[in-house]
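Here the complex is missing one protein chain, while the rest keep their positions.
Chain lettering (A, B and C) follows the sequence in which the chains are written, and residue indices restart at 1 in each chain.
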Amino acid sequence: MIFDPATDKPQDECGVFGLYSPQPNDLAWLTYLGLFALQHRGQEAAGMCVSDGEKFHVDKDLGLVTQVFDERRLDGLRLPNAHVSIGHVRYSTTGSNLRFNAQPLTTRTNKGILGLAHNGNFVNAREVRSAMLMEGALFQTTNDSEVMLNLIARESHMDLIEATAGAMKQLKGGYACVLMSRHTLLGFRDPHGVRPLVIGQREDGAWVLASEPCALYAVGAKLIRDVQPGELVWFDRGGLHSLLVEPRRPTPCSFEWIYFARSDGELDGVDIHASRIRMGEQLAREKPVEADIVVPVPDSGIGAAIGYARESGIPFDYGLYKNPYAGRTFIAPTQEARELKVKMKLSPTSAVRGKRVILVDDSIVRGTTSRQIVNLLREAGAREVHFRVSSPPITHPCFYGIDTAARKELVASTHSVEEIRELIGADTLAFISEPGLRQAIGGQGLCGACFTGEYPAGTPLLNDVDKLALEV
Amino acid sequence: MIFDPATDKPQDECGVFGLYSPQPNDLAWLTYLGLFALQHRGQEAAGMCVSDGEKFHVDKDLGLVTQVFDERRLDGLRLPNAHVSIGHVRYSTTGSNLRFNAQPLTTRTNKGILGLAHNGNFVNAREVRSAMLMEGALFQTTNDSEVMLNLIARESHMDLIEATAGAMKQLKGGYACVLMSRHTLLGFRDPHGVRPLVIGQREDGAWVLASEPCALYAVGAKLIRDVQPGELVWFDRGGLHSLLVEPRRPTPCSFEWIYFARSDGELDGVDIHASRIRMGEQLAREKPVEADIVVPVPDSGIGAAIGYARESGIPFDYGLYKNPYAGRTFIAPTQEARELKVKMKLSPTSAVRGKRVILVDDSIVRGTTSRQIVNLLREAGAREVHFRVSSPPITHPCFYGIDTAARKELVASTHSVEEIRELIGADTLAFISEPGLRQAIGGQGLCGACFTGEYPAGTPLLNDVDKLALEV
Amino acid sequence: MIFDPATDKPQDECGVFGLYSPQPNDLAWLTYLGLFALQHRGQEAAGMCVSDGEKFHVDKDLGLVTQVFDERRLDGLRLPNAHVSIGHVRYSTTGSNLRFNAQPLTTRTNKGILGLAHNGNFVNAREVRSAMLMEGALFQTTNDSEVMLNLIARESHMDLIEATAGAMKQLKGGYACVLMSRHTLLGFRDPHGVRPLVIGQREDGAWVLASEPCALYAVGAKLIRDVQPGELVWFDRGGLHSLLVEPRRPTPCSFEWIYFARSDGELDGVDIHASRIRMGEQLAREKPVEADIVVPVPDSGIGAAIGYARESGIPFDYGLYKNPYAGRTFIAPTQEARELKVKMKLSPTSAVRGKRVILVDDSIVRGTTSRQIVNLLREAGAREVHFRVSSPPITHPCFYGIDTAARKELVASTHSVEEIRELIGADTLAFISEPGLRQAIGGQGLCGACFTGEYPAGTPLLNDVDKLALEV
Partner (left out) sequence: MIFDPATDKPQDECGVFGLYSPQPNDLAWLTYLGLFALQHRGQEAAGMCVSDGEKFHVDKDLGLVTQVFDERRLDGLRLPNAHVSIGHVRYSTTGSNLRFNAQPLTTRTNKGILGLAHNGNFVNAREVRSAMLMEGALFQTTNDSEVMLNLIARESHMDLIEATAGAMKQLKGGYACVLMSRHTLLGFRDPHGVRPLVIGQREDGAWVLASEPCALYAVGAKLIRDVQPGELVWFDRGGLHSLLVEPRRPTPCSFEWIYFARSDGELDGVDIHASRIRMGEQLAREKPVEADIVVPVPDSGIGAAIGYARESGIPFDYGLYKNPYAGRTFIAPTQEARELKVKMKLSPTSAVRGKRVILVDDSIVRGTTSRQIVNLLREAGAREVHFRVSSPPITHPCFYGIDTAARKELVASTHSVEEIRELIGADTLAFISEPGLRQAIGGQGLCGACFTGEYPAGTPLLNDVDKLALEV
């Protein structure tokens, strides 16, 4: 039995959330709302911890936020005087599917009890872990949060803020973390700001940290600003504090704008929905084609399809129905079964019958799903199918927390665009250019390592890369 | 704890499905696929029965198709030589939420063991039930299928086909049913064809009945034709048989095209997606307004919004993000909580900021959700909100299986359009006209009782109407 | 996976319970307590219904009482003004393991809504069912309660009491039933009183019906008397009413005293524990043997072992430890696995080492378990094992609700005592005589059909017997 959405998208993001409330609040409920808004960033596990300064409640499990936190379990997390909480939704990155790897990770240390949740990946976690093992440390999970916690705990002479800043300097990679003690909420972002983290505040003064603004809105908070690359922020009775630990050239992950982030927010000052429209417009300028309608692959291709239609003047239409109940059904892992899953999820409407169709999607990873969608459209009577992709070809793996499949499975790392076109059976195929993407997103800098192989925040040691490839 | 999607749509449809396969097939699995495609027609319970001519397996429970039929329970329904099956998804109509009311209903009769599943409502079920109670019948459920089965069983001198035709003549209302014995699959539709039922066939010769074509496609079948109003069809070794029992003027339910049916099919010869585009175009012609963008209420308003944008020349844009995980979360039933549910489901994008927005939805029932959506747009910076609805005002309850709320809750039965506009806070509000809707859908006839109060297939006795009102 | 206690006892009893409370009471809770006390009579399913004169709540499912009725489900059955309730625990008799066959069975009839639960078996249910099918009745279960309810409903001109009395006259066999309408609790016992039913009353005036006195005590009621063979009793605002419908020679089932009933009660005036002591004493007189200790097979052989030890003067000792957690574990149905189950349940103590052991059990059905127990004792160092059984050899099947295995599996129907002794590997083997058993139990009459083949309440038609044999 395999639970697997009929998808061929980059995966393995996580979402983090945190709250510091000067006055008592129902933080378990607010954290639930925040995690629910971040559900698209991880469907495999959910967890949270809540403290009132004395008690420290934690619960986490495999499943969706609404599956893990039923009414009874949410009640078990409630504290009348709660003022700090963090939460996490997870799609497995490194570390297997075990329940024991769910986050937040909680532990007793010489700085009191701590809870930590992270999004992203530390590229040198293995070396650091090995060194600490030799010094007598235990590792009860394969979760990288445990490495971070050990680094923090090891500095027994420092206070929590100093020790966290010290740990940030030692761990390389792309990450955004929320950390709590009984009294303080901390958040920090890697030196390049590869993974996102935003700060919000409610009218009652409560501070919020989240991977995306939607989770701020979900708890009635306003977006204040993004945590800066390399910045450590913390919240206590004194309000918001900040320390720039290791600021470097900002290179936030471009895939947040292409696909991951919800379209109702902005990150690092760039609106998600508007940037997707611009990607479609740019694509239409770069890769025009004569056709009758522009059709998105729902839901992630909608923004770019609207932009493409707008720039090209070709009518936008809904050519693919998406079954809202798809995603979680059991199917034997045969090729026939995988094709079935696409059919259970997407179904062509009459809009494509007899039409020359421009099909807009945000990315192609392995190409298998794309082939089936093209095929569905042809069976439904589309005369031509012109495939347009609002990201450049993905040729390199991500080491900063995104699972883009192993390199050998990335169709664009081993095939030319023409070969991919043939593979997926489209009449034409074109990707947005990398400069075109950067222009569409705007902003200062971007990580495009998966398109270019240039990794701003370092890579794992070579033998680790090999191991990762073997393990996938 | 209340499970309630943040919705204000007409509800309470059901979906039916049936298979007759001359050669052995994995009917449990095919029925699962068919029901999964019909999931949008009922999320409260799912069930199926399967027979190989001797054994007769049945399983049903509260929950989504994928929740009820996990691998183990699906295995329990499998029969190596299965050749008949039926299935059902349900949103509670008359009869409460009890597990005992899940369908199909199965029973031993003098015609052997029978399984029945229906969509719709019998308006004279209470009278027939009362008469049969007096004659000594038992009713173990409040499910109307049981009345139909008693009518069939009572005619002990007739065969199954005759007895079913006889029962069709006695029960009034709008309905579509699938019925199976160990050897035969039957399907029938009320005299006016209010509720839909289509016939399909697979390449291997297996016959399929379903509420919508999408379920045919889901099992690899082609659409052959609709079951005719008042027609009884059955399938056995001799193939497809038909009997026109009570054909009357066809008046299929207009809400199938407005909202219920999936956009990837056609019913009674009229394509769903194309008709929704036409509704939007008609609405733009009837109720034009100056504005900057046309925004759908996702997902059901998309087709009409595209049509409206196309006819008016005003750009289509995505102004509301819909959380795909919304729908099933527990919230206390307070007003504040209901508003929260809308916020957990819908969230404005930057597209509406500073814009004059035409918001397109398919219907307004109580108006509460509409007010919140208008409010969300204003908070996000929309300068004007012009609400356009692709159905006429709903002023009367449905007695044919759709729960449109009790009449006193129907905002349009007690308020003028201007009053509703004020209530929901829109700058302008307009509905498609009833003739305009008929023209957009096309076809021969339509039931528009909920707009006009003219009930083609009769109404319950008055005191039943009152009781229904009291019970809601 | 097979859930199967390591047992070779007669099985398939059920337990019934009912309450009529003139003043409001928490009947859901009291019924829960009553059913919990009757849990030993059926572990496969549990159910109850409760009414306050208007509402009629029912819930039932597969599982133990404490598994089915968790706090939430029990709350769902609570009614502030409840005054009637019935409940049932079930071990599957006729009718398969389906959830749909759980009791009580509830149905709407011309006498209002009714709930029925029964213990026992109607030997002519098939004929009655066939006749009613021909008349147009539906049967949604294979539960005999449905036949009884159809008989009651068919007499639409009679009131509930008359109609129930009429149904009692038509159904033959051994049974005890509780039946409730919204206002009245009824109880009745077959003409021979084969199955037990007792009446109790609480200090607050509430009346109780139950299969055994332990369930009366569990709800704080005192034992008033047994329902008489062939008697129909009912309770309403007027208190207790009685009608002797079909009294015949009383022949209560002897196995209630041998094995079924809890030792803390009495039935038909005969104390259970005391009668078991007398069975052991009688056995010691009839079948003495020289030995060092008397060891019971726990727990059902304890009473007889005490009696045997007392009469013989040979010391009683605990030679077999019984694991209190045994009974419900999954094991593959191989011979090796079945032996494993006995080992997981029973384990010898040092008491038997080097001893001549008299092992006392209440019955031998197939003999397989007995062989393993003898073997366990020998492995633990018992020098001799003398097997003594406090029931006569079981040579005939029971048609009154007890599953004693099909006749061909009854070891005593195909083997002599000496052959059985050899089979189980005991040094000596002896059963109590049938007259000895009758004398030990005392009372007026007894059903000993399984020892003698004389069936006081009739047998099914021969072809039914064959079918039963085939189906087992």
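Here is the rule we use: a contact is a pair of C-beta atoms (placed from the backbone, for glycine too) under 8 Å apart; a residue touches a chain by one contact, two chains touch by 3 or more.
Just so it is clear, the model here is predicted, and its values are computed rather than measured.
Within the full complex, the chain left out of the display contacts the shown chains A, C.
Between the chain not shown and the residues C:F17, C:Y217 or C:F399, the one that touches is C:Y217.
Touch with the chain that is not drawn comes from one residue among A:N110, A:S242, A:S416 or A:Q444, which is A:N110. Within the whole complex, the absent chain has one touching residue among C:G303, C:G367 or C:G448, and that is C:G303.
Between the chain not shown and the residues C:E54, C:E71, C:D159 or C:E203, the one that touches is C:E71.
Listed for chain A, the residues touching the missing chain in the whole complex are 105-110, 133-140, 146, 149-150, 153-156.
One chain is missing from the display, and on chain C it is touched by residues 1, 33, 36-37, 39-40, 64-66, 70-71, 214, 217-218, 262-264, 266, 271-274, 277, 299, 302-303, 306, 309-310, 315-318, 321, 323-325, 328-330, 340, 343-344, 347-351.
One rule holds in what follows: only the chains that are shown with their structure count from here on.
Rotating chain A by 180 degrees superposes its CA atoms on those of chain C, with the angle stated to the nearest 5. Of all residue numbers used at the contact between chain B and chain C, over half are used by both chains, marking a mostly same-residue interface. Mean C-alpha positions place chain A and chain C at a centre distance of 60 Å. If each chain is reduced to the centroid of its CA atoms, chain B and chain C end up 48 Å from each other. Multi-chain contact residues of chain B (touching two or more other chains) are absent.
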